[in-house]
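Shown here: the complex without one of its protein chains, the others still in place.
Per-chain numbering from 1; labels A and B assigned in written order.
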Amino acid sequence: MKKFWAIFFWFWPVVALVLCVMAPSQGWWFPGPPGTQMGERIQGLFELILGIVTVTFIGTNFALGWVLWQAASKGDDKKAFYSHGSHSLELIWTIVPAFVLLFIALYQMDVWAEYRVQSFYPEETKQGSVAEFMARQFEWRVRYPAIGETLKDEAQPGDLYMVNELHVPAGRPVKINLRTQDVQHAFFAPQLRLKQDAVPGLIIPVWFDVPKAGNYDVTCAELCGWGHYKMKARIVVESQQAVDAYMRKLQEEQTEDGFVEEAAEEE
Amino acid sequence: MSLTSGRFSWLTVVAISASLAAGCSKSGLESSFVYSAKTDSLIPEAQSGIKGQAGVKKMVDDRFGNPQHLKAWSKLPIDFGGVTASVGETPSGKAVKEILLQFEEGITSPSGDAVSSVQFVGGAAAGETAAVLSWDAESGKATLVSALTGSPAQGDQVVIGGGEVIRNGRVLYQRHCSHCHGTSGDGAGPTAEYLNPRPRDYRHGVFKFTSTNSSSKASREDLSRILKYGIPGTYMPSFLLLKDDELYAIVEYVRFLAMRGEFERKLVTELSVDYSKASVADQTASGTKRSEIIEALTAFLTEDFSDVANSAGDELAEAWSTADTEEALVAPTVGRVADSPESRRRGRELYLSKCADCHGVSGEGNGPQTTIFEKLPDADALYPEAGLHDEWGNVTKPRNLTQGIYRGGRRPIDLFCRMNEGIKGTKMPAFKTVFSNEDVWHIVNYVLSIPFEAEPGVSPGSIAPATPVAPAAAE
Partner (left out) sequence: MATVSPALHGHDHADSHGHGHHEIGFIKKYVFSTDHKVIGIQFLVTTLLMLMVGGALALAVRWQLAFPWENMPFLGDIFGLFRTEGGQISPEFYTMLFTMHASVMIFLVIIPVLAGAFGNFLIPLQIGADDMAFPVLNMLSYWFMWPAIFCFGTSFFIGGATAGPAGGWTSYPILSAIMEAAPGSGDAQTWWLFGLTLVGVSSMMGSVNYMTTIINMRAPGMTLFRMPLTIWSMFITAILQAFALPVLTAAGFMLVTDRLLGTVFFVPSEIIVNNAEPTVGGGQPLLWQHLFWFYSHPAVYIMLLPAMGMVSDMLSCMCRKPVFGYKPMVYSMAAIAGLGFIVWGHHMFTSGMNPALGMTFMTSTMMIALPSAIKTFNWIGTIYDGNVKFNAVMLNCAGFVALFIVGGLSGIFMAAVPVDIYFHDTYFIVAHFHYVLFGATLFGVFAAIQFWFPKMFGRLMNDKVAKVHFVLTFAGMNGTFFPMHLLGIAGMPRRYADPYFHTYLEHLLPMNQFMTFSAILMGCAQFLLLGNFAYSILFGEKAGRNPWNANGLEWSAPSPPGHGNFDEPPVCYRGPYEYSSPEAEALGQDFILQTSPPPAGVKKADPAHH
C-alpha cells in the first residue's frame, strides 16, 4: 500500500506530460501558427521556458516519487537518516537555478524592448498610426484618417469609421492607437500573440507586422463589465491595394446620400 | 432554401419545437413568453377566455406558441425556414395522407426531427399546409396527420421543414440578445434595468432607426444593419462577426417577437374599452351587473374575436411586408447639397428655427423643451419627471450633437432619414412637411459640422464664421 502512494505521486506528472504531448494534435495548443514575427519570437521564448520547466518538472517529480518509493520500500522500524541538510547541496541548488533564472530574464529583454519601447519601434511605424482602435462597452470602434490624411488624436471631419473590423496592409509594420472610451479593456489578438491594455485616459501605440494575409481574431482580455466576452472583432490583413479599395468603399458608404440610385432610374 | 409563408393559407399555424439543446432536457424549467401589462389590465375572463372561448392569452399562444414550442402563423411575412421540394409521384386516391417528395440536386433531405410540416406552393393543393406525422429522410416519404383536401400531382412544388430559421433565431436570440431584450422581446431581460438607455421593447412593433418612411415599419435591412453596426452611444453592441445566416435568423426572430407583441396589443386594444378592470369597475359602479358584462364578453369572444384576430394578422402582414418594399424606402428627391459654409449657415438658420427647441442652440441636446413636464398619454396627469418621453414612457434626451455620435448611423442618408422622417416612437418629428429636401440637406451639413465647431455656431478651419457673413472668406 505504501508503494501505491509513491506510484500515485508518479502517476499524475506522467498524465500531465502525456496530456501536454497530446495537446497540439487535439487543438489544446496555440491557436494556429504565430501571425507575426514578434509572435514567433514570443512563442520561441515560451518554448525555451517550456523546455527548461519540463526538465525541472520531470526532475523534481521524479525525485519526489523516488524518495517516497524508497521510503515505502523500507520497513517500518527502519531508522531515519539523521541529517540537518547539506551546505554544498544548498549552494548548488541555489546557484544553478539562479543562473538559469537570470539567463531567462536577460534573454527576454530584447523582445520586450522591441514590442513596447518606442525608440525600438520599426522605422515604418514612426510616420503615424493607420487607425485608432477605440474600445468601448462592448465593441471595438475603428477610426481611420480620411484618404491621404494622417491620423489625429482628435476626430476630424473626413475620418472614416467602422466597428469590430480593422483592415491593415500585409507585410509591413503598422501601428494603431489603442484607446478606450469608458472602462479599461485589453486588446488581445491571439493569433498574433499580442496583448495590450487600453487604459482610460491614455493613447497607447501598438505595432505589429503580419506577413500573411488573412483574418485574425481580436478579443478583450481585461474585465470590462457584463459584456466582456462580447467584444469580438477581427483584423483583416490584406494587400495594400485591397486596403486602399476598402478605404474607398468606406468613404463611398460614408458619404451615401441615398440619391444616386434614384437618379439612375429616372434616366 | 427558404419560403415566405405569408402568401399561402389563411390561418395556418404550424407548431415548431424549438427547444434549446439542453435547457429543456436537463431540467423541467422552461423559458416562457410573458404578456404585456396592458393584457394584465383586462379582467381575468378577457385575458384567459370564458366558456371555452379563447381570451387574449390563448389567442396569442395559439398563433405564436412559447419559446420551446414556437408556432408559425403562415399569414405573417416571416421566413420561418424550410426546404423546397417537389411531389415525386402523383398519389392515388382521394384523401391523400402519404406523399413522396423529391429534392433538387444540391438540396439535402432534412433529417427526421426537423420536419414538422409540408406546405403546398403549386398544384391543386396549393395553399395547404399539412402537419407531418412522420418523415423518412431516406425515401422522402411524408406521412401526414390528416388528409389533404386537394390532391397534389407529380411535380407540385412544396416547402417542407420545421422552421429552421426561426428555431435557429430563437437559439441565437436566447444566447446573444435575451439578457437585455428579454425572452419575450419586452426589453426587460435581467440586465435591462441597469442600462441607459433601456433596451428596446419590440412589442410595440416600433423600431427607432429605420430607412423607411415615417408611416412604415422597419425593414429587414434596417434591423440587420443595427445588428451589424450596433447603436453607438448605447449598450447595443455590434454583432458584425456573426455569420450572415445567423444575423438573418436573429432578424426573423426579432420580427416574430415584434409581431407577437403587436398582435397582442391589437387584441387588447379591441377589448380594453369595455373589459379592462377599470372600465368594468366603472360600469358596475354605474349599475350594470357584472354578469351582463361577462355575457357580452362571451358573445364577443364567440362571434367576433377570431375575426378580430384575423384582421389584426392581416394588418400586421400588410404593414411588415410593405416595409421591405421599395416604396417604403426613404428616397431624397435631390442629392446631398454640397457641404459649404453657405450651406451650413443656411442649415444653422433652419436648425435654430426648429431643432434648437429640443437640441439646444449649441446642439448639446438641452433645448427648452427638455425641461417641461409632459402629459401622460392615457391619463389626465403629468409625467413625474421633466423631459421628452418616448412611446415606451422613458425619458429620451434629444441627441447631443456636439459629440459626433449618431445612433442611427453617420451616413448623410441616415441623418436625412432621421430629420425627414423623424425617429419612430420618439418626439423627434418628421420634418418632411416643414422643410424641403434641400433644406434638410442644409441641416444635415450643419449638424455634421457641429462637433468640429470652435464655439457654438462658429465653424472651424477654412469655414467662415456663420455671422457676420463674409463672402470673401468662402473659398
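Simple rule for what comes next: a contact is a pair of C-beta atoms (placed from the backbone, for glycine too) under 8 Å apart; a residue touches a chain by one contact, two chains touch by 3 or more.
Everything numeric here is computed off the predicted structure, so don't read it as measured data.
A.B. asks: Which residue among B:T90, B:Q157 or B:T191 touches the omitted chain?
C.D. replies: If we include the chain that is not displayed, B:T191 is the one touching it.
A.B. asks: From the list A:L102, A:A213 or A:A245, which touches the chain that is not on show?
C.D. replies: Selected residue, touching the omitted chain: A:L102.
A.B. asks: Using the document's contact rule, name the residues of chain B that touch the chain not shown here.
C.D. replies: Interface with the chain not displayed, on the chain B side: 20-23, 26-32, 34, 67, 174-176, 178-179, 182-184, 189-191, 193-197, 233-235.
A.B. asks: Write the list of chain A residues that the hidden chain touches.
C.D. replies: Here the touching residues of chain A are 1-2, 5, 8-9, 12-13, 15-16, 19-20, 23, 27-32, 39, 41-43, 45-46, 49-50, 52-53, 56-57, 60-61, 63-64, 67-68, 70-72, 74, 76-87, 89-90, 93-94, 97-98, 101-102, 104-106, 108-109, 111-113, 115-117, 137, 181-184, 186, 188, 190-191, 193-197, 199-202, 204, 217, 219-230, 232.
Criterion: only the chains that are shown with their structure count from here on.
A.B. asks: Using CA atom averages as chain centres, what separation in Å is found between chain A and chain B?
C.D. replies: 41
A.B. asks: Please output the residues of chain B touching chain A within their complex, sorted ascending.
C.D. replies: Contacts found on chain B: 176, 191, 211, 229-230, 232, 235, 237-238, 240-241, 330-336, 404, 410-413, 416-417, 441, 448-449, 451-452.
A.B. asks: In their shared complex, at which residues does chain A touch chain B?
C.D. replies: 137-139, 141, 155-157, 161, 163-165, 226-227, 230-234, 253-263
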